[in-house]
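Partial view: only certain chains, each at its native spot in the assembly.
Letters A and B mark the chains as written, and numbering starts fresh at 1 in each.
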């Protein structure tokens, strides 16, 4: 529970997450889930979720997965992140599942998969891989 | 002017750009500039611009740069994009400058640089490279 509390406190201070309507769904060691509604206010020109929304929650899930394996007095920043957009992000909600691929003292390699919930279907819409760096809190 | 009109019309339909307060500053063949204010509502936990904001306007500038070199009856979607975050995005405004590296019929390779305006200083805060794909409008 301590990990989740720490991540929840950091998440709550991210203005962008509030603006996007994003929610921290779960956080445990090495695995974090963040989701957000697909709405016109966060859409692109064809009515689907904007790549910027998909990136934001994927990056957030991946970053907090990294934070979950770091000592308690750290924050984490993204050094680099690549996103593949696999399919149109159509539906009602995006769910990003971040996890740690390789922990490290100086760098943490992370990945996230993003799914679009569309009725009963869960569609794989994005794959992210990146590098997180610890910084003093 | 026709290129700029076309891009301006598409930009206006992107709900996320409005939500982020983003603005299309200029658009000509192969080069597009998009900017947005740095505000608490689009910030991260340490008060700087969120990587999600930096990505969103960088991806947008790069995507519209690709659209500017495509035939008029196309839209463009991001296939993949990598962002390097080079420095903290501190200041009042982010400016993203997208350009085409390699045009193509099936793929357009693009890049964008993002700068943070902080008083009189313009700081290079991010570098993006990615692949845009034309889709029927």
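FYI, a contact is a pair of C-beta atoms (placed from the backbone, for glycine too) under 8 Å apart; a residue touches a chain by one contact, two chains touch by 3 or more.
Everything quoted here is computed from the prediction, not taken from an experiment.
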Homomeric assembly size (copies in this file), of which only 2 appear in place:
4
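The criterion applied here is as follows: only the chains that are shown with their structure count from here on.
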Going by the contact rule set out above, which residues of chain A touch chain B in the complex?
10-11, 13-20, 39-46, 50-53, 55-57, 59-60, 75, 77-85
